[in-house]
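The complex appears here minus one protein chain, its other protein chains still in place.
Now for chain A:
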Amino acid sequence: MSKLNSNIPAGELTQKWTKYKSSVPLVNPANKRSLEVIVVGSGLAGASAAATLAEMGYKVKCFCFQDSPRRAHSIAAQGGINAAKNYQNDGDSTYRLFYDTIKGGDYRAREANVHRLAEVSANIIDQCVAQGVPLAREYGGLLDNRSFGGTQVQRTFYAAGQTGQQLLLGAYSALERQVGMGKVQMYTRHEMLDVVVIDGKARGIIARNLITGELERHFGHAVVLGTGGYGNVFYLSTNAMGSNVTAAWKVHKKGAFFANPCYTQIHPTCIPVSGDHQSKLTLMSESLRNDGRIWVPKKKDDPRKPSDIPEDERDYYLERRYPAFGNLVPRDVASRAAKERCDAGYGVGASKLAVYLDFKANTERYGRIEASKAGNHNPDKETCMRLGTAVIKEKYGNLFDMYAQITGENPYETPMRIYPAVHYTMGGVWVDYDLMTTIPGLYCTGEANFSDHGANRLGASALMQGLADGYFVLPYTIGSYLSKEIATKPIPTDHPAFVEAENEVKATIDKFLSINGTKSVDHFHKRLGHIMWEKCGMARNREGLTQAIKEIQDLRKEFWADVKVPGSADEFNPELEKAHRVADFIELGELMCIDALNREESCGGHFREEHQTEEGEAKRDDENFAYVAAWEYKGVSEFELHKEELNYENIKVAQRNYK
């Protein structure tokens, strides 16, 4: 336990960050020019960090595996970004955003980190608007807000259903500006395959040029990972096909602790699985729960079309169970409630693994308002629906189009069918208050770290955290480390540590190509995903997890004996890329199950069937599990647990109540 020091500054919660900023050591401009920082990943966290560090004067190299930094999966975030602006005058404040986030995370996040996040949230909106990010506005020209789950205020800023796209393009443009000025060297279609540690400090990376296959050595005085989450361990998730854990897993194996891996977020509103061919799942934004009501028929296996089922034969189960928050309960609660109904036999659609998300009532309500604005105070139903549909279309048009495209159904006429799917991972590389991992000089930002969301992330908080880390936190905290590195000369990349790391990577690649087995990488990935979803998904139990660990170990052996990776190492070879990623997912999957087995409580996204209240809600065990589980890699299938105790000095810990 002695190894973990969260380095939270002393003092009163609301003053910690302010004091930190005014006392953190500075690096003068001349020294910044000779300090090199490697940033891996170009999503919200990576791109914003790379751009800001370069603006400050550091020499930056930024890496992404996609063909352009603009492709990073942050681009797909739909609904919005939270900020404690209180523009709606509904009583919002930094404290309330802090409180909602801690409570939403089921009291498993660090107070100091989350308060800092809430403090800088307002700066993010200012920064993005200054960059020309076209966030949604009201007719008066001011910024618009909407509601998201787990809150009772409207603090979510958005750009239609494409908020992530617009924010990422803002960060991307800031990054490209620095690229144009020669202050960031951008390496696209490059994948980090190891970190280089010299004298206990992170000093560089080994990256593979995905086009030529060449292995490259890159030195940095510090290395920053902003490489996203590991939801693809489940094979089917809302992540992009290329989203992976490889960079995070490689640093884990070199000494960085991995925290709370079992905390995964299953998003309640995704388009249901339609068949075995499916390669990914598509999210329908949480913002839809502003205007969509979730229900199932009161009768089991009701064969009627949804429109033929009368009001009093519908079970609006979220409104029934959680009257105070209704359809806007947090994601973990909404997902479990959907699973409960489907498991009990009330599911809809061909697979019976879906519930309805119905916009009819609110479409009619909007239509009535629009008719009234036009002077028609007694509109008929048809007029209401016509006018209301236009309003719904403006708010969520792209999401409705996407739904229609994927399912072949028209959601303006019939309710959407939705079901939970893997979406986000709260766990990740352990970091201290400075966002530094247990390897000095190695930092981790955004979804890749574990820090701010506890056991469950609230909607519209991922974009907030990614940009908070990259624009406003890391650029300060990294100075604390780099100020002590001004005398360190760049280490030549023929240093034995670079040579050794490159040789290890090369050996792994050679191994993949030499197995010449009978099954594709995807074959193993699908099987891993199946184990994870069935036994480490929305509900977990001791027996299932114990089985899963064994099954994953067997799968790993089979993978290394029977995988087929075609092509060669010195060319563009996407199958080889996938082989690296799936090999790492298999190892991570085992750790996730070990962590889930260790955590004998239910909290947030981690639901152990043995630990629930009489009403089926998650039952925490604060006495024994109010800690961060940080795992140290000790060898294949061997992990040592370190505990970081969580102390709540400002918030009274309670059972979450959304009733």
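Throughout what follows, a contact is a pair of C-beta atoms (placed from the backbone, for glycine too) under 8 Å apart; a residue touches a chain by one contact, two chains touch by 3 or more; residues count from 1.
Going forward, contacts and distances are computed from a predicted model.
Only one of "Succinate dehydrogenase/fumarate reductase iron-sulfur subunit", "Cytochrome bc1 complex cytochrome b subunit", "HEAT repeat domain-containing protein" or "ABC transporter permease protein" fits the UniProt record of the hidden chain, and that name is "Succinate dehydrogenase/fumarate reductase iron-sulfur subunit".
Within the whole complex, the absent chain has one touching residue among A:165, A:287 or A:363, and that is A:165.
The chain not shown here is touched by just one of A:76, A:353 or A:391, and that residue is A:76.
Contact with the undisplayed chain is limited, among A:204, A:475 or A:529, to A:475.
Although one chain is not displayed, chain A still touches it through residues 48, 51-52, 55, 66-73, 75-76, 85, 87, 123, 125-143, 159-160, 162, 165-166, 169, 172-174, 176-177, 179-180, 186, 188, 211, 238, 240-242, 274-280, 282-283, 350, 401-402, 405-406, 408, 471-472, 475, 518, 520, 522-523, 564, 566-567, 571-572, 574-575.
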